[in-house]
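Read the structure below first, then the notes.
Note that this complex is displayed minus one protein chain, with the remaining chains in position.
Should a chain be cited, it is by its letter among A and B, assigned in written order, with residues numbered from 1 in that chain.
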Amino acid sequence: MRDIFLRRRMWRRRPELQRNYDAVIIGGGSHGLATAYYLAKNHGLTDVCVLEKSYIGSGAAGRNTTIIRSNYRTPEGAEFYQRSVELYERLSAELGYNLMFSQIGHLTLAHTERAMVTMAERAEVNQLLGIRSRVVDASGVKELCPEIEIGDTVTWPIMGALYHEPGGIIRHDAVVWGYARGADRLGVEIHNATEVTGIERSNGKVTGVQTTRGPIACDTVVSCTAGWSTLLANMVGVELPIWTSILQAFVTEPVKPFLDVVIVSSQMHVYISQTDRGEFLIGAEVEPYSTYSTRATFPFLEYSARHVLELFPQLGGLKVLRQWAGICDMSPDYSPIMGVTEVDGFIVDCGWGTYGFKAAPIVGTTLAELVAAGTTPALIEPFALERFYDDLPVSELAAAAVSH
Amino acid sequence: MTRLPPRATERLDRSQTVAFTFEGRTVQGYAGDTIGSALYAAGQRIFSRSFKYHRPRGLLCCSGHCPNCMMTVDDVPNVRVCAEPLREGAAVRAQNVIGSLERDLLSVVDRVAGPFMPPGFYYKTFIRPRRFWPLYEKLLRGAAGLGRVDPHAERTGRFDTEDRRVDTLVVGGGRDGLKASIAAASGGESVALVDENPEVGGSLLLSETGVSQARKLCEQARRAGVDVLASARAIGLYEGKLVPVDCGELLIRFRAERVIVVAGTAEQPLVFPGNDLVGVVLPQAARRLVNHWAVRPAESAVVITADDTGLEAVEDLQAAGTKIVAVVDLRQREPRAIAARGRRGAVTAVEIDGQRLACDLVVASGSPQPNYALLAHAGAKVEHDPARGVFIPTELPAGVESVGAAAGLIGAPAVPAASYEPARRRPGKSFVCLCEDQTTKDLKLAINEGFDSIELSKRYTTVTMGPCQGRLCHLNSIRTYAAETASSEASIGTTTARPPWAPVSLQLLAGRAHEPARRTALHHRHREHGAEMIWTGEWRRPYSYGDPAGEAAVVHDAVGLIDVSTLGKILVAGPEAAAFLERIYPNRFGNMEEGRIRYGVLTSDAGRIMDDGTLARLSPNEYYVTTTSTGAEGVIEWFEWWNATWQHDVEIINVTSALAAVNIAGPSSRELLGRLTDLDVTAEGFRYLDAKRAYVAGIPSLLLRIGFVGELGYEVHFPSPYAVDFWNTVLERGADLGVDVFGLEAQRILRLEKAHIIIGQDTDSESNLLEASMPWILKLDKDDFVGRWSTEHVDRRGLMTRLVGFEMDAAQLPLEGGQIVENGRIVGRVTSVRRSEAVGRTIGLAWVPAESAQEGAEIDIQVDGRPAPATVTLKPFYDAEGERLRA
Partner (left out) sequence: MTFLLLCPNCGPRAVEEFITTGEVTVRPTAAPSRRELSRYIYFRTNAAGSQREWWYHRHGCELWFLAERDTRTNEVLGTELPPATRPEAG
């Protein structure tokens, strides 16, 4: 309680930009800040700066739909995200900042036999890895979510779902701010409104970055710039198997508690949760063309509304308050691309598609280890960029067309 | 219901009273009232309780934009009653209160808990112990939210969507909007004008002379051909100049060459202690109450205004008999301190520089902010104008224009102070954001904590994120920031304007559902047979007719009939048809004899399996290609895409819906077919993998002798209109042979017994031909084909995994999707599994490590959480030599 009255600054006022750092992290989102935090905390590396072209959390970290889960299809993915969930569970206490992680449970609906098989497969993979997921039938769905429509008068009747008990939602901005505060207190510098305009290399090694506030010398650069990864990698001559698109979401006006489980339907390209503020937070799938424009689109509202009402006809009178779009890098196999590249000292963290936010703690932990120790942690070995040159994708693609 | 004498500007039809209930009591109003005006006329002053502190709130804007009058109407939460037309019998309830609006038990929050609830307090509390968080959260969640959704509500009403194209769309029907529309229409353009109010005319409608001017302009616009739409609210300006317009139960999606935004301004509250008390209003609220609904807003009023709008309110109030206690025109005199005082949440006096003025209404407004939201959606820049203290749109994108006040023509209002809080004495709360109950103190706290950019602050304090979406708080929050950080508003900038411009209901956005659903020509026959229908892609298909195992037995023992009309059917014809197919498929088709059939698998250029089907050569230049049920469109698009580059002389024609297809399969199928056609159906006359054209049951048909289900069988393709006739005839003529229908499930059992794969079930988006155990498809002795190089590289790399058959004890039944484990580690997965009565074992297909892909290899499959032994086989489980098939 005492903390409410503590008017301590969250972070220092903007420091001067130094002319060199041990490591430069590009991108002040959840991944960049988490990496900075764990570099300082786990490895004692504090001569580190985070460069953010806008303000912290202004990109995907502040635009996602805050769903946390680990019920993935591939063993590689499930194991990785499970570690992330475990870190998230302890993170509020560790950072001394309430991230409002609510493990209210996560239902991935199946409307077809095929989807039921996919759910069964995910449940089997998850259970073997100790992740709490199980398949429930339509009446099981109704039990977990009494408000949902399970009748067969709708276009896509619900056959069942994958129920993932530890899944839930978190306050996304709090994650950003908590990591920023933690990193700042350990001595990492966070520079808002500082855009990287170039990356210097010499003899296949990174030597520094150019910014809108002048050059910086460094031999390690970590690019945590979801959405803009290709452009950053191009600065240093690294090619990526990524296309960029937008993912959209909207919120409704706040109402009293109605829904206390996360609902996802791949068939209907929609996911729904109700925030602690009472708003329904609804998202869909990425737009099927590449774009860097974050202008929201209207058809997204129309089809999402149509699908939400199939699941929750009670919400017809509820009004949409605000819609937005965030940009994502889409990788060919829907799995991330993390780790070293052919340019020494240039580390990528990209290709997260629509899953990036869920992974922030484990990304931070593993990338910090990579930077500090110079070797790739086993957990992220499957996600190396090299896998595409070797034609060894880690396919989450078949897991579900929708990604939350 | 006390009203002023009839006025020329009023919207009321006094001959018609309308009764509704408010909190269970019956209240009367007139036709033309809004629920809000009727309640106000009936003496109601408190309309809501605020989000966080549960402070009483009354009408503020009276134009449907602020949060102050939100109630639940006929179980729909968060209805802004000041703009909601009154309708007979409406059930209106207060929301977010325990008790009543007048005595809300939760208002204790305001008095007691206020200091404990600065912005973001929840981030700093409830952290330990972790297990208590769900409990705290429940309390927080219960306190948040405004109205309540009725969990039993059903979808009612009919909502439609319409597309319209015009040369010019004018958004806003005030004087300037009407004039702009007339000018455009006079130039010969097709023009529509939309306005969110029930009548066009904007602020003209607030005066007697204005009303006649508005009606004249409206008449002139209509005569010029303008499509004038009232009660029509533009909710956004999207890419491609798409402007969706909310017309209540109709959503019109306008596409225009030119959009002219004439959306006027939004009046802005002044920031001072007590500025949220009931009775502190914006000028338009007072003016609308008097002019539209003939209500005297109060007994006595003090007016504080930055421009003429407040003075206009003075005139209207005086005309309504409200005593004007004082008028402060900020252009002439700027007070240092203003504070409103109240009793039970309603204003009783306002103190201006220490002078106490008793009143029950305070009309207070700052400089009006141009409504630039739509322009900003379209990409316009927005800049701060220090001379007038507002944000003005600049650099409009092509095809987007703005005129009038929305464009910044707002005269020369005074620039009010960020706040008028008295320097000393205990001030009350000065609200910057009413939706979220955020005060100047809250914003200052946020700044001091380091949330020093407007976007960060917005996220931390949630200012501008409530139901008004910043309309009444955006400007004041930026002013507060500028004042507190001693910087200019220009350097702080705005937050991004996000659509929709005003809240829009899900039911309107949803319109009427029109999801794709396809049914075969035999759909109703299946229903009559008692089929259980399921979705397969867009298609509805019979899962079974009640007894899948029995249906499979019929096919093994006698003859069965299945509707396979959902198969994709494509004609590939032209001089280069063979060359085209050779290039797009890994297998060979150029050397096929006429009248023969070959199985084909399509791969992507990455070598991944995409679809499969049969190809029959009908003539040298004509192939009949079938695809999977869900694959037809994709395959045609794939063919067309490659040929857009290759440009082979070939036509690709989709005949999927034109033709029905029925598979007649089982040992007696030859005899049955023989009864229906003149064709030589002997084993020699009609060989396995022959394609023949003939009349079957009098219907012109293409017959394919293939065997997906593993028994002697014929797939008959014929024009869809004959389907029911064909089906009935076959059943009738085969009755003595024991013919019966079978569904998808029986087909799955049968094909699995033959280890025939189903694309998309046994393969996924990563499967290649070699690992899927189909090397025989590949013909490397021909030229380049799609997927060749990738497949060759897989061969060079070596196989890592393989699709194989497995058998296990019939007592064990793993799931489809079940995992294959080795020392507790996942090494593979089951894609298909059934208990086969014909085989007497549990059989299935699975992906296993390549080294396990040997006849008789032992693997472990998880069954009910425990590994169970299974044996790998590379042969079909049933009729391994294919004797029955080729019989």
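As a working rule, a contact is a pair of C-beta atoms (placed from the backbone, for glycine too) under 8 Å apart; a residue touches a chain by one contact, two chains touch by 3 or more.
Worth saying up front: this structure is predicted, and the values here are computed from it rather than measured.
Just so you know, the chain we are not showing touches A, B across the whole complex. For the options B:13, B:88, B:395 or B:637, the residue in contact with the chain missing from this view is B:637.
Contact with the chain that does not appear here is found for just one residue of B:793, B:835 or B:886, B:793. Residues 228, 230-231, 239-244, 287-293, 295, 297-300, 332, 388-391 are the ones on chain A that touch the missing chain.
Residues of chain B that touch the chain left out of view are 238-240, 242, 255, 605-606, 633, 637, 640-642, 644-647, 786, 789-790, 792-793, 796.
Definition applied: only the chains that are shown with their structure count from here on.
Centres computed as Cα averages put chain A at a distance of 21 Å from chain B.
Contact residues on chain B toward chain A in their complex (touch as defined above): 51, 75-78, 96, 116, 118, 121-128, 130, 133-134, 137-138, 140-142, 144-157, 161, 236, 238-239, 242, 244, 253, 377, 379, 445, 448-451, 453, 455-456, 459-460, 462, 465-467, 469, 496, 498-500, 503-507, 509-511, 513, 515, 517, 534-536, 606, 760-761, 764-766, 790, 793-794, 797, 815-819, 821, 824, 826, 829, 862, 865.
Here chain A touches chain B in the complex through residues 1, 3-4, 6-11, 13, 54-58, 62, 75, 89, 92-93, 96-102, 111-114, 117-125, 127-128, 146-147, 155-156, 171, 173-174, 177-178, 192, 252-258, 260, 276-278, 293, 295-298, 301-302, 304-306, 308-310, 313-324, 333, 391, 393, 395, 397-398, going by the rule given at the top.
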